Each structure stands twice: as structure tokens, then as C-alpha cells.
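All protein chains but one are shown in place.
And now, subunit A:
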Amino acid sequence: MISQVFILSSQGDHLIYKDFRGEAGSDVVNLFYEKVTALTGDQPPVVMRHKDVHFVHVRQGGLYWVATTTADTSPFTIIEFLNRLTALVKDYCGSLSERSVQMNFALIYELLDEVVDYGYIQTTSSDILKNFIQTEAVSSKPFSLFDLSNVGLFGAETQQSKVAPSSAATRPIQSSRDQGGKSEIFVDVIERMLVVIGSNGVLMKADIEGEIKVKCYMPTCSEMRIGLNEEFSIGKSQLRGYGAAVRVDECSFHQAVRLDEFDSLRILRLCPSQGEQTVMQYQLSDDLPSAPPFRLFPTIERDNGGRLLMYMKLRCDLPPKSAGINVSATIPVPKGSVSLSQELSSPDQSAELQPQSRAVVWKIPRFPGGTQLSALFKLEVPGFSSASMLEVGPVSLSFELPKITATGLQIRFLRLSPFQPGPAQRWVRYVTHSDSYTIRI
């Protein structure tokens, strides 16, 4: 049972406040913010308590999404609900930010009104909600020249028009029906890597959490069929085909997915509802089908001037045609390191010393597969001792690998049923993120 729901900006501005039960006063909002700001740590605990009021919050899009409730409520339910609420707001407003919430507050009030009644969650299905939501979303897209570049000259098909702009999937779902928006469907395969590589280069831990998301902009969509790799297998025992199998340990599906063709043909059938939904989730641990994408060869020593020398060689083991983007390596350095001098192998890279987090951050905007980059960092460390070497490392990498899945999962085809009213554009996108990619030194 939810007593109140409110949304706060990170500065504590009240964006949305809705009281469902009328049991606690509205001063709880300020109370919550005081509690959050009183803490020095980087992030407040999920559950906080003031007398009988329990605050449960999630942070998304830089905002606090808070529900107040009683002690015996299920935390799983409340957190899942808040996450679902953020997803709905994202679907309806296009994106999740302080600005979009501020501009669409009427719409969010309307949503909350339909989603929760008297503290009880009624429905969060966008199929049902779309009948009730009347307010139009206001999207806050700034004018950009890039939008113009997508317009074909005299209607000619340019190269760009075949590629969906990255902002294509961040528009409100409802605009499609009257603003002449395209009826599009996006299928995203998103994987997150959790990797630990030991100091000797041995893979100590490798987990992949993946999901297939469908974002549908069509007001009504009849059945859709998603074909996965035929050699896709689940569990350790089951192997299919003779080629390189695409294997996952565990796999779960959205309840609307029909699996009657899954066993034989690896086809998922579903009728997607408007908005975003996770169709399939899977995980794989300790058995990567290919080599980990990045390897680091560090040499760390102190020179005779008492400075710390770090020579880093970073190799990208992706296939040559693909590349990692927004690669950033965080190298913890001894406490009290003062100045950094650097030698990087190309001008687009950058590196800086962040005293706050005691680390050198090395940024590489684009890192093509099969190549190797090197960097030399010299650090001035007052009071440097041999024990300070212990503080160097482990290096953590964050990156994004577009068009690549670490498990090798591919979508063979994406078919909409022939009875679909009107043409629809289909997009399939793959991306692998680093959730946590740590290399010990």
C-alpha cells in the first residue's frame, strides 16, 4: 500500500506530489529531502524511516522517485512499481529528466491517478492506460541541425535516412497518432558485462546480463515474430547444432510472449503493447564465447625522482570492423598525488587526474577493434613509499560496444503479421555496455 508518491529534483524542488490516502501530512517531502541531504555518503539508502513513515525511493534520470508506505509492505513491489512508473513516464514524455517531468506534470498527475487508487496499484499496462490518458505530451526537443540533415534532398533516399537517429526512440509514444509520427518498432538487444580480469591476465569472473527490449510506437500492433539464432541454447547440458553455439545459463520471458515455436525454431511470438517492454532477460556466467573485449598491460614503477610512472598498454580484441566507443579507464592512484603529466598516443584521447576520486581518468572516444593504444602517466606523489604502490589499481573500464553482443545473440528476423494496418518501420539495434569491467594490476 502506497501512501504518497512524490518526485523531487536533485536540488529538492517539488516536481510532483500526490497523496493517495490522506494519512500523512505533506511536510514529508521536506522531511525526506532533509534526510537525503543530511547524509554524506554518495547515495542514500533505499529505505529511510521517520516515525511511522517509511520512504522508499529510486533514483532515475537524476530525480528522486519516492513512495511513502508502512513497514510491512513488500519492498520488491514498491521498487518494481517505482521503476515501472519511471518507465511509463519515459514512454509518455519521451525522456526522463527534470525538464521533461516539469513540462508534463499534468500528464504525470493523470498517469498517477489511473495507475494508483487509494494507495493500491491498479494497472501499469500501457495497453489499458492509453484509453484513459488524454493529455498530450510536451516534448522538449531542442532544435538541431542534425534533424535537418536527415531530410532527403528532393525526397531522395540519402544514406542517413536509412539509419535511425539515436534520438528516434526518445519521443513520446502518443505523439505518433496525431502528429503524423512514423509507426516504428524498435527491438534492442542490450547486454551488460561484469568482468574481473586478474593481474596475470586470467579471466576471474565474467558475467553477462542481457535483455531484449521492444519499443513500439504503433497504437495497435498485431502479432510480431522475433527469430533468434537457431543455435541458441539454454543451460549447460543443451547444445544445438555443431557450430559455435550461442549459449546462456538462464533465461526468462515476459508473460505475454508465446513460446510455442521457441523450442523448435527459436521464435518468440508476441503482440507488443505501446511503449517499452522487456521481452526476454538472460544471463550467462563464467563462460564467455569470445575473448574479453579489452586487455590491459600495465607497467608501474617509480623513477629515481620519486615519481610514479605508469605505462599502460590497452588492446581492443574486437573484430576489426567494430569499435568500442566512449571508452574510459579509471586508474586509482595513491592518495595525495599532485600533478599528472601524460603522453597519449593520439590527440583525441584525454586524461586527467581527479583528486576527489583519487584516480586518473583516461578517455578514448573511439577505439577500433584489433588496435592497441598506449599511454604514459607520470605522477608527482609526495611521501611516496613502496607501500603506496598497493593503492594503484585495480583499473576499471567503462565502454559501449555498438552493434555487438557479447553472447553472440542475434536477431535473425523480425516479422510483423501481414494484417498490420499501414506500413511500419522496424529497427534492430545491438549494444553491449560495461556494467563493471575491472582489471587488476
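FYI, a contact is a pair of C-beta atoms (placed from the backbone, for glycine too) under 8 Å apart; a residue touches a chain by one contact, two chains touch by 3 or more; residues count from 1.
Keep in mind that, in the parts below, contacts and distances are computed from a predicted model.
Comparing "Radical S-adenosyl methionine domain-containing protein", "Beta-adaptin appendage C-terminal subdomain domain-containing protein", "Acyl-coenzyme A oxidase" or "BRCA1-associated ATM activator 1 isoform X5" against the UniProt entry of the hidden chain yields the protein name "Beta-adaptin appendage C-terminal subdomain domain-containing protein". Within the set A:S10, A:T37, A:S74 or A:T299, the residue that contacts the chain not displayed is A:S74. Touch with the hidden chain on the side of subunit A covers residues 12-17, 19, 22, 30, 41-43, 45-47, 49, 54, 56-59, 69, 71-77, 79-83, 105-106, 109-110, 113, 117-118, 120-125, 131-132, 134-135, 192, 194, 196, 204-205, 207, 209, 211, 250, 252-254, 281, 283, 285-286, 330, 332, 335, 357-359, 385, 387-388, 390-391, 394, 396, 398, 435-438, 440.
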